[in-house]
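The complex appears here without one of its protein chains, the remainder shown in place.
Chain lettering (A, B and C) follows the sequence in which the chains are written, and residue indices restart at 1 in each chain.
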């Protein structure tokens, strides 16, 4: 008897948590959505000294409410599943766990907010935003297009990095520590800042020759940016192409039939006789 | 008798204001065009302390002339229409109203120029520039292409924002308030400045590790910029593609038939019975 | 008799100056090429205080040699033509004239180097670089592609400018003179700096809300840059398309013939029987 009741309960729970087509399921999702956003906002506000000083306690309370909910959600998700282990070890399972941990760690080690590690753990709460991706979902098309051109992009990046290391060393030789190029890594940082057309201006060439090389680097970066764009665009386009063969209909002579066409779209005559 | 006269008058007015093919209509449009540009220039000049100090009165006069004209235009537009309510509540109806209000508000509350709100209202006059779009008109093609890839762009932006929030928090953990990353929102601001390759340089990483993460962010941004470009380009190109409709075959249910298809390419059944 | 000799002379001159296939013609072109580059370099060096201080006289001499040559070239070009007026009033005719004038103006008004106007005139010599385009020639393909998408780009720019004026005014309202947004034109300057992802950092938002609006502007700019790229790319592609018709060969059934095809490329059978 009991087993049946727990079974019923689990089914109901699964409906609420994992499905969105029932009213309760929808409600649950909406509450979750609001709490996630609220939680992110709370983390942000907490990081602002002035706000924390004024509303520290309120934020603390909000934090506890959210944590409580997330804890119940996590437990619920585990109970609702027959084989929860798969979920627990899944990407979102870990994210969900990390969403609850920080507050409890605070509870166990109070007054350590300023320890870098703890601070880091507290900030892990930001990763809760990834739970939003549950709702929106990553753009499959984008992912596919990027995956397809994955290798090309990797080779491209490898070449860019090699280029940046060589150019960075060159700039280090030319400018030297006097004008902010204190070391090769710093020079490489500057080179990437320049090649990607970000251009912070925290480090800038001062010698005429250094400025000349910078110009070359900028023009290079201007041209290089065309490559990933070209790759991704080509990928997007090729995805969109309608595959047609070039056979003509024996009956009416029309062509540009789809590869999977069996009958002529114009006269209805069978194509492959 | 009178009604006929008013009718005549309204028709004439409609011709002048809403049509551009009559000489008077053309003249009206040209005057309007000049006054709009003049008005924008006036607002800009007024915002420049030195200019306002020297030519404050002249600008005031110009402002009144323009306002008078826009007021008559607004009234005219209402009179000229049989059912003006639709226009009054339309986007351009509101713009036209906002074009006249500020000056009158000044008239009612004089000497309040420095109250932020009033200042804001005065600056609303800049929106008159949108009246220019009457003449040029938005690029339909662009609008269509952007509309078509609206959803993809939205998903793309959502992912970018999620990425920026996480990277921003990361940089806040690494750099901390010492090097200008005073709070998570500020760090996110910096991340967007960097990812979009704007790179103001008002905040820059100082720790080696922070600079390393910055490099990754920049390279990322360099690659990410390819995505919207690819999307929009693909959209522009798709205009040239083979047009297929979404009707399904009554017989076999297959879809993606060419617009000029008469028979189903799969079962050879006539499509438009 | 004389006329014939002058005629001969003019023909020879025309050969040397306007043609490149004779040895003397080639030689002339090479000398011209070298002198143009030399002249540009001279102008640049002269603008560098230290260099001018050290090598002022040498640069003066070089300047005179170049001017002398360009003067002879200009006179030569006029003599060599039967109807020189067309050349004189042509774009390159004016450029060639401007290439010689500055030095003579110096000669007539000596010691006025520091008068802005004269300085400007002296710098006109830089436009001699346009004579290089004689040799390289503008990329016709590029010009065609850009010309074709001229209107679209114009509409696009118009919309961008309207956007910048409105956003600039908005930022002026939010930030105000305290944080460097001293006037609406300055704010618009900042907006364009940001939207185009240049990001000098000479003016940066300081209020949280200002930073928030900046983020929106940057993301906008990130998306907007996709539009001209899409337009130009689409233009380049459509240019490259091979125009084929969809008729099939009555004899062998092959299709995708060129529009100007008269015979089947596969069986050699006449197509339009």
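The rule is simple: a residue touches a chain if its C-beta (ideal position, glycine included) is under 8 Å from a C-beta of that chain, and two chains touch if they have at least 3 such contacts.
In this text the structure is predicted, and so the values were computed from the model without any measurement.
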item: Contacting the left-out chain in the complete assembly, out of A:78, A:124 or A:165; value: A:165
item: Chain not shown: contacting residue from B:67, B:149, B:182 or B:233; value: B:233
item: Hidden partner chain, residues of chain B it touches; value: 197-201, 229, 233
item: Chain A residues that touch the omitted chain in the full complex; value: 152, 155-156, 158-159, 162, 165-166, 169, 172-173, 177, 182-185, 188, 194, 197-201, 204, 208, 211-212, 214-215, 218-219, 221-223, 225-227, 229-231, 233-234, 237-238, 241
item: Touch residues of chain C, complete complex, unshown partner; value: 40, 43-44, 47-49, 116, 119-120, 123, 126-127, 129-130, 132-133, 136-139, 141-142, 145-146, 153, 157, 160, 185-186, 188-189, 192-193, 196-202, 225, 228-229, 231-233, 235-237, 240-242, 244, 256-258, 260-270
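As a working rule, only the chains that are shown with their structure count from here on.
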item: Candidate from A-B or A-C with the same interface as B-C, over half of contact pairs in common; value: A-B
item: Multi-partner residues of chain C (at least 2 other chains); value: 197-201, 229, 233
